[in-house]
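Left out: one protein chain. Kept in place: all the others.
Entry: chain A
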Amino acid sequence: MAAGELEGSKPLNGLLNALAQDTFHGHPGITEELLRSQLYPEVPPEEFRPFLAKMRGILKSIASADMDFNQLEAFLTAQTKKQGGITSDQAAVISKFWKSHKTKIRESLMNQSRWNSGLRGLSWRVDGKSQSRHSAQIHTPVAIIELELGKYGQCDLPFSSSVVVFQKSEFLCLEFDEVKVNQILKTLSEVEESISTLISQPN
């Protein structure tokens, strides 16, 4: 039985999920044989391989172009009309999958293209004034801020074109007095103003 004839949307949906995990989210260990045996056990390997490649290619094209829903419909319709393309049922499954997973896939693609460290987390506390017998104040209020910075790296695995893995975080601990906090706030408001200007400009 050919992979294209096996429908029920469940196997194809499962396949698309696995392809997204492998291609975009960097999940290791997703092999061709695993997918075939779990999702399409009745399809011989020599038939499954081109089917898998076709689905991967379609998913990558959709993600690379960041297709909106009009573009998606046009693209999938064209794929159904092609020689060796996809069926209407498959097109429907792919369409539904992209609508549900677009945001997460896009986020992974953005992370893949970021080569500087990203801000993974921020925690803070404010230490108050304290006194001792010998001086009125030995501390003024300070904010202690811990930034967690981390980088996405890429490595190649045999089955995938690339795999994204998240490298170990670096923690940066900074101390600010009140004056410094307010200086940073002023700077951040300038950043926000620039962002507003950018967003308000027509494309």
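Note that in this section contacts are C-beta pairs under 8 Å (C-beta built on N, C-alpha and C of every residue); 3 or more make two chains touch, one makes a residue touch a chain; residues count from 1.
In this text, contacts and distances are computed from a predicted model.
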| The complex's invisible chain, by UniProt name, from "Origin recognition complex subunit 4", "4-hydroxy-3-methoxy-5-polyprenylbenzoate decarboxylase", "COMM domain-containing protein 6" or "Eukaryotic translation initiation factor 3 subunit I" | "COMM domain-containing protein 6"
| message | Touching the hidden chain in the complete assembly: which of A:Lys10, A:Lys96 or A:Arg114 does that? | response | A:Arg114
| message | Contact with the hidden chain only, please: which chain A residues? | response | 63-66, 109-110, 112-114, 116-119, 122, 124, 126, 128-133, 138-139, 141-145, 147, 149, 162, 172-176, 178, 180-182, 184-185, 187-189, 191-192, 194-195, 198-199
